[in-house]
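For this depiction, one protein chain was excluded, whereas all remaining protein chains were kept in their positions.
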Amino acid sequence: MTAAPQIEVPGGAAAAPPRVTRGRGLLVAVAVLVVLAAAPLFLAPFATTTLTRIVVFALFAVSLDLLVGVTGMPSLGHAGYFGAGAYAAGWVSINVTAEAPVPLLVGAVFGALAAALTGWVTVRSSGVFFLMLTLAIGETLQQVADSWESVTGGANGLAGIPATRVAGTALANPGYTYWYVLVAATLGVALVVLLARSPFGAALRGIRDNEPRMRALGYPTALYKYAVFVVAGSAAGAAGALLIAQQRLVTPADLGFMTASFALLAVIIGGAGSLWGACLGAALVIIVRDALGPSLDGHGTLVLGIAFVLVVYLLPRGAAGVRLFRRRT
Amino acid sequence: MSELSRRRMLGLIGAAATVPALAACGSSLGGGSTAPTGAGGARAIKVGLVVPKSGVYAALGTDMQAGWELWLAQHGGKFGDVTVETVVADEGETPQTGQPAVQKVLQSDGVDVVVGIVNSSTALGVANLFTESKKLLIVTNAGAADVTGKARTPYMWRTSFANAQVSAAMGQHLAASGFKDGVFAIAPDYAAGSEVIAGFTKAFEAGGGKVVGTVKPAFGKTSDYQPFLTQIQQSGAKATFCFFSGAEAITFVKQYAQFGLAPAIPLYGSGFLTEGSVLKQQGAAAMGVQTTLHYSDQLDNPANKTFVEAYAKANNGASPSVFSMQTYDAANVLNRALQTSGGVDGDALSKALGGIGTVDDSPRGPWTFDGQNPRQNMYLRTVQDKGGTLVNAIVQDLGPQSQPA
Amino acid sequence: MVVSILNGFAIGFLLFVLAVGLSLVFGMMDVLNLAHGALFLGGAYLGAALSGGWGGFLTALAVAAVAGALAGGVLSLMTEPLRNRTHLDQALLTLGVALVVAELLIMVFGDDPLSVDAPPGLDGSVTLLGAVYPSYRLVIIGIGAVLALVVWLVVERTRVGALVRATVADREMVATLGVDNRLVKVAVFAVGSALATAAGVLGGPIYGARPGLDAAVLILALVVVVIGGLGSVRGALVGALVIGQVDTFGRVLLPDLASFILFAALAIVLVVRPQGIFSGPVGAR
Partner (left out) sequence: MTVLRCAGLSRSFGALKAVDDVDLTVEPGARHALIGPNGAGKSTLFKLVTGTMRAAAGTVELNGQDVSRRSEVQRCRLGMSQTMQHASLFASMTATETVALAVQRHSGRRIGLLPRSRPEVRARAEQLLADVGLAGRSNVVVPSLAHGERKQLEVALALACNPSLLLLDEPAAGMSPAERARLVELVQGLPAEITVLFVEHDLDLVFALADAVTVLHLGRVLLSGTPAEVRASEAVREAYLGTRRREELFGS
């Protein structure tokens, strides 16, 4: 009566997240970090600034990948939490203190708070409805940023944010700002990576693969989804706080649909579920937007659109699908 | 599409090859500023012209660049004996693109002065870059009060206007011309809209006028103004004051006519309602709409006549807009400042700008810096058909106006 | 008041023409077509380019319908290989197409907003119960009502329509019955897209044509589709008319909250029915 059931596996065995042999992965990560840390010593200021944006965006993309790739929750509104963190960190820097960990922590807390307030609506839905709800939430948060002028500065944005201070000294030049951002973002990415590799992370992947089955195994999946939604919001908020350390300005555009799309593009270019891939994707997206955009007559969105189409067809598993590390079988 | 995308992709690859060039040399740990091109007795000055080349403000960017280039062409590409090198960068639509553009010209191209900036949030967002690098920014459009107000820095000057400055002139005018007992004010719900309404209301009420209703439609999300138009009709207003620009200016003016308000309740506005390319799109619906602004290409003074003529010649017969004029004047004031500054660093130029006195050869008429914003004459203009083209004809000179406190 | 109600209907019927295609495509194929707004914008620019007379208006409508149908066909073929992929992949593909199309339109027609004149005779206003109302909007109500009736008759009363309804109700069932509905899918996508571009031409005199309009109407259409229920013609009509009125009155009664109202409506509907309004528990999955 029933045809032999087939488990749907888009992309076959490669569907599994790439597993890096512990030692080698760590070695590569350390090498990349050393190069990144040394970068300001030989890069010109503008290049360092661009690199700073890449690092900020990498943390943001990784936080989104935790939802999209690891848990299978494709959010179109994640920029809202990025922006919430940025506004909160900016407001605190202006009105309270810009002393180092404070704006970052405030950003992370507010990102989490915004995600906690809105997330419960989304975790019960799935598929296209999740897409639509997150889109609506993102638009609503942008609307709040646009109209709550007394706090957010409205359409003009929140400007005049003082430079972040570390141990009482303002981070006045691009190099020091970069190092601060690099350290904080590395910490953030590392925490997300650890979470994804933990038993909790395994449960998230289980939810992505087969949510009903997870419920049958006794996992309260809605709770798990809510938890990861808040965690991802918090990481995005921290990324937002780092954004203002570099940009010293937040505007409603930072939590708009385009920002969310850029982040999604970074995630899928990198291969959903591959956190290091998301970092790579973030680098590509920012280079196209900030370094190449001006030489494309402002048609960066065209490139972005084409990239979406191509990536969906050609790299169903993203850049991570082009495997650098052999999977043990 | 395939051809186009291929070209784009090739362009992308070509551009990718230039990325390493960003890394050119040096480190990022200096004081944040590169060595000035010529301290004292400058022989050359490098100017970054940051204007929108893409996005909804692209047309403004084109006008601004044309204004800048016209002044230089008229003066042999020099400020006195100082050769001007211009680097153009795309401001785009939002600070997300504008801020990197400013950063690029400052940090990568090493310019001495930056000119341009349409978007107020971009202007406010880059202010600190200039304070820290001690370089000069001349804002040639962005009208937020804070640019020369709350966010004031000695390094940020403005040759354009403040939002409330333009609408305050209309407030005074309407209060003095028989509309005291009822004007309805409408502007989009965003920072500039609020500033315009506040400026108008304050001046209008100071003149004894009464605002019978104020409404702020959602900015950028309103395409149908019928609900507001009905509200205006029911308010019993004698006139409407509005501020819209771009697509919203077109839609609002057309619908104002379509719903039959135009004959009964005359429409007044801030000058941007009918400025530039929107006027042609508004068509007949704009006839008779009156606005205040610090410029119109119809101004009858010798400087403007020369300006309009030269501009048309250089730009295939196009008329200059207020945006062209504001950037043209930026070159003018920079030229004047360089005569006395003795250097191209922000401190020297800022000091010199404070002392240039009256700019007496501007197409907008004579004006001076009051604070770091122009004190300039406001003109009441009305839309008329002049030989088949709609123009903002000058009705009245409303006298000089500063940025309201 | 009368004008507001009337206007709610005009906007509502325009929204119906726009949204019904999105709804049917969604119901048939489970594809959320984010390029739907870009199709509308294409129609609007076409209308702007050819505006100025009846000839131009009707040509624009015809060209838009054909171009829309072709675009829909192409989109349908483009999404076909992604049939077994996630919703995200399909959404990203159509998002990419939307960005590309919108950018190409801007390259062709420029960044400046364009206005579109209603065809001669309809560009004026009429006086209704003492209020002045643009005649073109009255015509939109008429056209919208006729189109609604036609679409409803096709879906409810024809064989093809029956297949469409069956597919919407239970996609797997139709597939297991061995009915080859690929052609019907292409056709639904084509017709739905043609309606979107036609809505663009029809909406031109009201909304104009400008960069960013695509995103604005897409969101409106999404709200309509969610509220009305996916894949249902009647639902799309009800949803569109409700949103037309809500949008009109919301702006008058709660101007400060107007921009939140639509999303609030969307969110509330989805909170109450996380899987959308018309997907009951029977949709066994």
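Letters are used for the chains, namely A, B and C, taken in the order the chains are written, and counting of residues starts over at 1 for each.
Rule of thumb we're sticking to: a contact is a pair of C-beta atoms (placed from the backbone, for glycine too) under 8 Å apart; a residue touches a chain by one contact, two chains touch by 3 or more.
Computed from a prediction, not measured in an experiment: that's the story for all the values here.
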*Out of A:A61, A:L76 or A:A203, point to the residue that touches the absent chain in the complete complex.*
A:A203
*Please identify, in ascending order, the residues of chain A that touch the omitted chain?*
1-2, 4-5, 7-9, 12-13, 15-17, 194-195, 197-203, 205-206, 208-210, 212-221, 328-329
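FYI, only the chains that are shown with their structure count from here on.
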*Think of each chain as a node with edges to the chains it touches; is that a line, ring, star, complete or other?*
complete
*Which chains, taken as a pair, are joined by the highest number of C-beta contacts?*
A-B
*Please compute the C-alpha centroid of chain A, do the same for chain B, then give the distance between them in whole Å.*
36
_Counting only Cα atoms for the centres, state how far chain A is from chain C in Å._
32
*asked:* Residues of chain A that contact two or more other chains, please.
replied: 143, 147, 299, 302, 306
*Which residues of chain B are in contact with two or more other chains?*
5, 54-55, 58, 189, 218
*asked:* Show me the residue ranges of chain B that touch chain A in the complex, using the header's touch definition.
replied: 5, 8-9, 11-12, 15-16, 18-19, 22-32, 34, 52-55, 58, 89-90, 92-97, 99-101, 103-104, 107-108, 120-121, 124-128, 132, 144, 146, 150-151, 189-192, 194, 218-219
*Residues on chain A engaged by chain B in the complex (per definition of touch)*: 40-50, 53, 143, 146-147, 149, 153-157, 159-161, 163, 172-176, 178, 247-249, 251, 253-254, 258-259, 287-299, 302-303, 306
*Within the complex, which stretch of chain A touches chain C?*
8, 10, 68, 72, 74, 76, 121, 124-129, 131-133, 135-137, 139-140, 143, 147, 257, 261, 264, 268, 272, 299, 301-302, 304-309, 311-313, 316
